[in-house]
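Missing here: one protein chain of the complex. Every other protein chain is in place.
Per-chain residue numbering starts at 1, and chain names A, B, C and D are given in the order in which the chains are listed.
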Amino acid sequence: MIAAAAAEAHNAGFPLLSAMVLLPIVVAAVIALIPRNRTDIIKVVGLLGSVATGILTIVALVDFDTHAAGFQFVTQHVWIKEFGVSWKLGLDGISLFLVVLTGVLFPIALAGPKVKRDVKSYIAWMLVLEGACLGSFLALDLLVFFLFFELTLVPMYFIIAGWGYENRVYASLKFFLYTLFGSAFMLVGLVALVFLSTKGGNPLTFDLVTLADRQALAADTARWIFLAFAIGFAVKVPLFPVHTWLPDAHTEAPTAGSVILAGVLLKLGTYGLVRFGLYLFPKASVDLAPLLLTLAVIGITYGALVATVQRDLKRLVAYSSVAHLGFIVLGTFAFTSQGLSGGILQMVNHGLSTGALFLLVGMIYERRHTRQIAELNGLQKTMPVLAAVFMVVMLSSVGLPGLNGFVGEFLILLGTFVTHRWWAVVASTGVILAAVYLLWAYQRVFHGEPSEENRNLPDMTWRERGVMLPLVGLIVFLGVYPKPVLDRINPAVEHLIQHVQDHSDYRQPGVSAKHEVVDE
Amino acid sequence: MSLGGEWYLALAAALFTIGAVGLLIRRNVLVMFMCVELMLNAVNLTFVTFSRMLDDIGGQSLVFFVLVVAAAEVVVGLGIIVSIFRRRAAATADDLHILKG
Amino acid sequence: MVLAMAPSLPGLLAAATSKVDLLVFVASAVIVLAGAIGVIVARNPVHSALMLVMTLFGIAVLFVAQEAHFLAAVQVIVYAGAIVVLFLFVIMLLGVDRQEAVDQDPLQGQRPTAIALGIIAFAQLIILGGTANWATGNLSTAGQAGGVGSNVEKLARSIFTRYLLPFEITSALLVIAVIGAVVLARKAPAEEGPV
Amino acid sequence: MNAAYLIPALPLLGFLGLVVFGKCLGDPLSGWLATAAIGSSFVASVVTFASLVGHDEHHRSVTKSIFTWLDVGGLHVKASLLVDPLSMTMCLFVTGVGTLIHLYAIGYMHGDSRYPRFFVYLNLFAFSMLMLVLGDNLLVTFLGWEGVGACSYLLISFWFERETAASAGKKAFVTNRVGDFGFLIATFLAFLAFGSITYNDMFDKLHGAGHTTLVAIALLLFLGACGKSAQLPLYVWLPDAMEGPTPVSALIHAATMVTAGVYLMARMSPLLHEVPTVATVIAWVGVLTALFAATIACAQDDIKKVLAYSTISQLGYMFLAVGSGAYVAAIFHMVTHAFFKALLFLGAGSVIHGLHEEQDMKRMGALRKWMPVTSATFIIGWLAIAGVPPFAGFWSKDEILVAAYGKGKALWLLGALTAGLTAYYMARQVALVFFGKERWREADHAGTPDKAELTEPEPVADDHAADGHAADGHGHSAEPHEAPWTMTAPLVVLAVLAVLGGVINLPFGRSYLLEHWLGGVGETFHHAATLASSTKVALGAAVTAVVLIATAVGFRLWSTRPEHPELEPVVLKRAWGVDALYSFIFGTGGGLVAAEAAAVDKAVIDGAVNGTGSAVRLGGTNLRKLQTGYVRNYALGIGVGAVLLFGYAIVRMGL
Partner (left out) sequence: MIAALLSQVAQNDQLPPLRVPQVEYKAMVPELVLMGAALLLLLIASLNRRRPPVGSYATFTAVAGVVAGVASWQQWRDVADHGAYRAVANAIVVDGFSAFFLLLISVTVVLGALVSDSYLRREELDGPEFYVLLMLTAAGGMFMGAANDLIVVFLGLEILSIALYVLTAFHRRRLESQEAAMKYFLLGAFSSALFLYGIALVYGATGSTNLVEIGAYLAQNVIVSNGLLLAGMGLLLVGLGFKVGAVPFHMWTPDVYQGAPTPVTGFMAAASKAAGFAALLRVFFTTFGLMRLDWQPVIWAVAVLTLVVGSTLALVQSDIKRMLAYSSISHAGYVLIGLQAGTSRGVAGSLYYLLAYTFMVLGSFAIVTLVGRRGDALHDLDNYRGLASRRPGLALAFTVFLMAQAGIPFTTGFLAKFYVITAAVQAHSYAIALIGMLAAVVAAFFYLRVIVVMYTPTGDADDDAEVAALPRLRLPFGTGVVLAVTTAFTIAFGIVPQPMIDFATEASRRLLF
């Protein structure tokens, strides 16, 4: 813990992280002042704003000290004295790539799908959403995190409700209320944690690191509070059985909304589990790991099964997210370096590949105005480039070695196998099922002879290819050479696992220490 | 003077509950309003009784204020009743239920 | 139990008076309750108003019985003299002295519930008061009610010292009542116009 | 030695080049580029091979590291190549046969609308296959393993307009994934047991691990191998894979990819050596698959289906060899099989091509007059696979059966029976296709209206395309014709190899070339000949007799008359109904489970959510009824509240 405090380097210079959070929000405010009918200016300003934010995240990536386990670029200002809340932001290996992912995905989402109606509000909301997402990933204060965590709901809600499809009102409400339901538990748990941590004259604080180091809670209390947190995050992830908002939200959201929802927002849940679940409640999370692992495994297989029979392409991808995020949770609660690193890597991977999938589905929808699998066929013949890109992204999602999805899944399963063998075995069947539903969907949509309506659709435009290129590039790069990413994730993960070991009786099994690993 | 204050208090309680019940069962707003007066009188009786029992003049002073309040209430209340009855003659309390749900 | 007893009076006289007191109490209690029940069962609001007067008088008697002479007078003057007259005036003004069908209540279950509630509440009050020995508070916080000095003066002293502020702000109440009466009695400017 | 890097790199470069420039290059330049890529890879393999030969026999295992792939916790995985005799043998025949098939495809695919893309896939496949072979750890092998699976998927469904092709591709991928599941779990177990998944590290620590663990790892890897190499019970995808273009069938589903399982088992030979029970399992699965597939092959009418089942059967032999500890024999048979099976497939492709997409053998016959090169080479292939001495197949099969005899006599017996069946069904095929009457002239095509109606742009890769007789709707009236040189040249080369392939491991004196060569891999490759020479000769003779009789019987039966319903029982035509069973269990059953899960998701899980919403709303609606609008009701509410408070006071006082 001392190491962590020492590693918490205070960069006195430019408040990079605050700038990252505030820049998009400020740009959104600027956009609000531009007259409604100047959509050209609005688009340029919006895109520039998100690109600039993206560049800031890249700057953080470049400046990041690879070998440090603690938080970097930390800024701290007292915000609400009464509650010991401060505006504290920081970056470590766990959040680094999620931040970069956010920085990369938003420009893509803004540049990619076209929006017809009320461009101004749309772009402003997207930028607010970007700021809120970055704020959630960077916050090192529980309340600040919670605020941003909740704030993400508002722009997303408006984006779904304002620019979504037929059933958008239902879907957006469900999304909003469901998440709010989860956060209700989380907020109570959060406050309870903070107050119970003041035992023994400790000052009231919402500071993550301080609270994590204090570990002042009795074991069973910690379990309850952990559960409260877990409910909040499980809804966001979403974990079985609180996942049903996801298909609706994804299906009805506009393309960019789905991309961000899948790419970034869902990660808030898994990130939260790592950052707050494991870090704040090491013992409780070890104790309750079987529960979460079980739910994760159910999510993996169940999500895949349900995805198989979906008739709507977006819905299918949405259920695939349920399965994929199950993997991430699995890795998180495996409590091994591999599992956790894999989980974090997989958050990025899923963001890229599912984001790309949604973009592609959006492109299909823009052309064909339907997402019903039954109405689509033979698209590979009409749109060979799109089909090829879809194939690459799909194979990444299936977990084909050489593409990013595999690395994450492999590490997760391996890491889980080390500590929770049978969960890993069952989860591995998810790998088979993923192939079933995705390939079947691909076959139905792209294979076969195109029917009349599907015959004369234009292939991807150059703009669309430009949008997909960075995604596909990253998908391949991370699959072939994930080392730079893993090198940055690992120190933080090792540190976290050490933290868990310090505060619980859990010990990460040393591999090859046991000679007989299968029960006789 | 030896008669226990509890008798007076019990009587006041009875009067109070009768007033309350009256308010609940009558439909004529004027009568309902009279029932409120009954309740206020029960309170007055209570105050005066406590005043005697505690040998404290304060209780009687309070009755004084209750009287003022009752008077003001009556003025405004009857004003409201009048203004309503001007538009809907002979309305009972039950006739006023546009606002509900 | 703290029971206020006039300490200056001899016990014999007290015993004699208590019989009178009991008589007065019982009589006025009967009047009060009868009047109250009359108010709530009379079909005609005019009858109700008259019954109310009866109760008010009964209360005034009980005030006297408890040495609250000034209040007894005010009670009669203000209530019987002003309030009930106002009631009757409004009844006559509006011509609502029609009989109300009190045989049954159009609201399902309202009446039995109300009556049951009344009985329960009364019983509860008696239980609570009885077990609590009724008055348990400090004696003579605002000054003695009995003993030396006239009731009026004691009351006046209390009102102008301890209860000065409440007394003053009742003025606001009266202003409101006046303005309210004016506002409410005024005809709507466009009453005949479309609403 | 550094040429080793080039072996996978060249096809990769070819792949990348074709992805970018394929469209510009077009038909046939892109084909030539691809062929050049794999051809030069073959050259690189030869160079590497040569330098490896130059090494001392005990230092013929070299690891070539490229970069660190994964390094998390205790897991260190490098992307590195293991160059040793085994991998080089594989490389040589993969690139060699691959080059020939690429060349063949230049002609075969000519005129296809997605010509460049085909070669993109082919090169990617070659790269993946080489990574599989060259990988120095389980994960890199797995990369190639899945890569070839994906390419196989892409290539099988290359003509995706045809639903059957699309389905077949998917089936191949998914079935393979089942096997991959085993591979993956085995990898985890290996990591747990050895702390490493690099082959050499694993084998160094073999004795440290518990027996059960080893058994589990071996079995799970074998599950993977079953998937990839189409063994019972995961063989079902291979016959369907024939939906792909014929060069694909030849390359992937005969010569190279399907042998990956055998390769893996050979690679894991030190492990298998430790767990003889698993070896026995492998042997039995192998021989049963061989027999099972052979029976089915006897009753198939589709020219490629016969070959597909035959492939399964031959792969079964290889596993029999592996299970019997005769790894060299397995590799030997793998190589010879690559020669003659590729030859047969390409020949079949040539036939199909010559007959304008006719695949039904019952509609062929007497083609030897029209397609002399094809028929000559095909007959050589037939003799080779049947095991007629001295063709290549004879030597390798003989070695396997000898080894099987050593392992168990029942294995031998079944193996010999299978050899007889093989000879029989191949004779049947040759007789139906190249001999007998010219049935393709017969006018009735009522039986196959579907085929005629296919709007599929089949490869019209012939010189006659210009005069339009192939373009007029696949007319059966058209005369069969011989294929262009790019197609026949590989046939000839492969025919030569099918004849002479046996020389690489002739069982005479000191000439066990392959065995000596592979001995460099490890001790397990030194197959101790426990049997007396005389026994071997006797066994060989017995099998040869069976083969010859079966060949003669088969040829005689089928060259005279194309219909022998009694010899083609429905159960065999339907492949013992396994496909139907699987389709029922996993298709219908799985579909039902999935549909049920979706229904539960909608009704129960989401229903609970929406139900909660409705319940709250219902509660609101009901509570709303309390808000009647009657002021007296409201007063009653207040009264009730007051009475409840009194009640609380009473309770609180303890009354």
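Note that a contact is a pair of C-beta atoms (placed from the backbone, for glycine too) under 8 Å apart; a residue touches a chain by one contact, two chains touch by 3 or more.
Since the model is a prediction, treat every value here as computed from it, not as a measurement.
K.L.:
Give me the visible chains that the unshown chain touches, in label order.
P.N.:
If we consider the entire complex, the absent chain touches A, B, C, D.
K.L.:
From the listed residues A:V169, A:L291 or A:L469, report the one that touches the chain absent from this view.
P.N.:
Candidates A:V169, A:L291 or A:L469; residue touching the omitted chain: A:V169.
K.L.:
Which is it among C:V85, C:A116 or C:V182 that touches the chain not included here?
P.N.:
Hidden-chain contact among the options goes to C:V182.
K.L.:
Hey, which chain D residues sit against the chain that's not shown?
P.N.:
Where chain D meets the chain not shown: residues 613, 616-617, 619-621, 623-624, 626-627, 629, 631, 633-635, 637-638, 640-642, 644-646, 648-650, 652-653, 655.
K.L.:
So which bits of chain A touch the chain we can't see?
P.N.:
79-83, 143, 146-148, 150-151, 153-154, 157-158, 161-162, 169, 172-173, 176-177, 180-181, 183-185, 187-188, 191-192, 194-195
K.L.:
Footprint of the hidden chain on chain C, which residues?
P.N.:
Output for chain C: 64, 69-70, 72-73, 124-125, 127-129, 131-139, 141-142, 148-154, 157, 160-166, 169-170, 172-173, 175-177, 179-180, 182-184, 186-191, 193, 195.
We take it that only the chains that are shown with their structure count from here on.
K.L.:
With chain centres taken as the means of their Cα atoms, state the distance from chain B to chain D in Å.
P.N.:
Roughly 95 Å, centre to centre.
K.L.:
For chain A and chain D, what's the span in angstrom between their mean Cα positions?
P.N.:
The mean C-alpha positions of chain A and chain D differ by 37 Å.
K.L.:
For chain B, write out the residues touching at least two other chains, lowest number first.
P.N.:
Where chain B meets two or more other chains at a single residue, that happens at 20, 24-25, 27, 94.
K.L.:
Which residues of chain C are in contact with two or more other chains?
P.N.:
107, 110, 113-114, 117, 121, 125
K.L.:
Which residues of chain D touch chain C in the complex?
P.N.:
628, 630, 632-633, 636, 639-640, 642-643, 646-647, 649-650, 653, 655
K.L.:
Any idea which chain B residues touch chain C in the complex?
P.N.:
Residue positions touching the partner: 1-11, 13-22, 24-28, 30-31, 33-35, 37-38, 41, 44-45, 48-65, 67-72, 74-76, 78-83, 85, 87, 89-90, 92, 94.
K.L.:
If we count contacts the way the header does, which residues on chain A are in touch with chain D in the complex?
P.N.:
That would be residues 174, 177-178, 241, 243-245, 302, 305-306, 308-310, 336-338, 341-342, 378, 380-381, 384, 391, 395, 400-402, 406-407, 410-411, 413-415, 417-418, 424-425, 428-429, 431-432, 435-436, 439-440, 443, 446-449, 481-483, 486-487, 490, 494, 508, 510-512, 514-520 of chain A.
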